[in-house]
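Data block below; observations after.
A protein chain is absent from this complex, but the other protein chains hold their places.
Presenting chain A:
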Amino acid sequence: MSEIKNYTMNFGPQHPAAHGVLRLILELDGEVVEHADPHVGLLHRGTEKLAESKPYNQSIGYMDRLDYVSMMCNEHAYVRGIEQLLNIEAPIRAQYIRTMFDEITRIRNHLMWIGTHGLDLGAMALFLYAFREREHCMDMYEAVSGARMHATYYRPGGVYRDLPERMPQYAESKWTKGKNLAYVNEWREGSLLDFIEAFANDFTSKIDEYRTLLQDNRIWKQRTVGIGVVSPEQAKAWGFSGPMLRGSGVAWDLRKKQTYAAYDKVDFDIPVGVNGDCYDRYLVRMEEMVQSTRIIKQCVEWLKHNPGPVMVDEFKVAPPSREMMKEDMESMIHHFKLFTEGYTVPAGEVYAAVEAPKGEFGVYLISDDSNKPFRMKLRAPGFAHLSAMNDMVKGHMLADVVAVIGTMDIVFGEIDR
């Protein structure tokens, strides 16, 4: 018998299962992974340094581009940090809008995750189903901000504008007409809230569809059960958060424990795993989508009955309306100062974190009384998760590396920043 030696294999950064630009150096013994060394930073743009050279509000758009499948949650962490330093609080309607859009974002993120994770492990059909629903969430983003992905919708002191009264409809075209047109416009007769409500009422049955495809699927279970097992102690020591922590049985969710926005006013449950393997994390994320739907329904109900301002009435931070600006000298000056210099933030430091779909997304801000952050550090959940890659895949087969990458829900925008 010939002697088998360990060999080193390069995985990525162009591999489709690398979820972007992950480069993994794998040391293999046959097909068993002995050591994994992830090389990251191929998408490093220096977001934090860029933010340090710009007034506060100009960096909100960068936040969307960090974790580019859960945009508004990143914005939420950033604007909360600024709000805490400024000592202002968004009006209650804005808090509810943020809660609702955070949960829409969570659904978007988890749909993306289930689609790609399934694709990596051989469940091809799921991707198409997941992206069908994800398109509706994109339309919600578009209706409220004008952009399907990079919304820049949250602002310190509230949200950019109130929810639109009319949901945009499809126009008749060569491909969409007659019965087809009526079908695609079925939910779009009323306001955005009506659309979101129709989506939320329908979505639980869609989750059941995904479950039909996966939950008891023999191949899916073979690929995920008992793979990448993380004990609760390990999960805490490695700095895990979000579904990665809850999958291991730690009932920790910032939405409940360190509540923010309107999460203390809505009713929802936190799903927790038992075994800490890929399958449990799959179950946790699926149930999270159900819970998000619950939260969205409650927010829609509240928002329909409680009109009000969505931005603080403080022109030092939030711009006055166009009409006011054109009639009132004071407002004109405020507008000019805000859009040229920005606002100055009192000296101090703050760490603000939100429960993003992937885990704890934190922003650490240091201000020196100026109009730009002196130091900004973004705490990306995926960064901590990926750093435990070696410990999670050691002893597993090469094919399980893909399952572990998928279960971490890795997005390189946030890891490389």
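We adopt the following convention: contacts are C-beta pairs under 8 Å (C-beta built on N, C-alpha and C of every residue); 3 or more make two chains touch, one makes a residue touch a chain; residues count from 1.
One rule holds for everything that comes next: contacts and distances are computed from a predicted model.
Student: Refer to UniProt and select, among "NADH-quinone oxidoreductase subunit C", "Phosphoribosylformylglycinamidine synthase subunit PurS", "Glutamyl-tRNA(Gln) amidotransferase subunit A" or "Iron-regulated ABC transporter ATPase subunit SufC", the name of the complex member that is left out.
Tutor: Answer from the UniProt record of the missing subunit chain: "NADH-quinone oxidoreductase subunit C".
Student: If I consider the whole complex, including the chain that's not displayed, which of A:G12, A:P55 or A:G228 touches that chain?
Tutor: Of the candidates A:G12, A:P55 or A:G228, A:P55 is in touch with the missing chain.
Student: Among A:F101, A:F199, A:W220 or A:W252, exactly one should touch the missing chain; which is it?
Tutor: Going through A:F101, A:F199, A:W220 or A:W252 one by one, A:W252 is the residue touching the chain not shown.
Student: Can you work out which residue in A:Y68, A:F131, A:W302 or A:F374 touches the chain that's missing from view?
Tutor: From the options A:Y68, A:F131, A:W302 or A:F374, the contact with the absent chain belongs to A:F374.
Student: Decide which residue listed in A:V21, A:L85 or A:C278 touches the omitted chain of the complex.
Tutor: Hidden-chain contact among the options goes to A:L85.
Student: Out of A:S70, A:N217 or A:S241, which touches the unshown chain?
Tutor: Residue touching the chain left out of view: A:S241.
Student: Over the whole complex, note the residues of chain A touching the chain we left out.
Tutor: 40-41, 44, 46, 48-50, 52-55, 58, 84-87, 236-241, 250, 252, 257-259, 316, 340-342, 344, 346-353, 360, 362, 364, 366, 368-372, 374-375, 377, 379, 383-384, 386-388, 416-417
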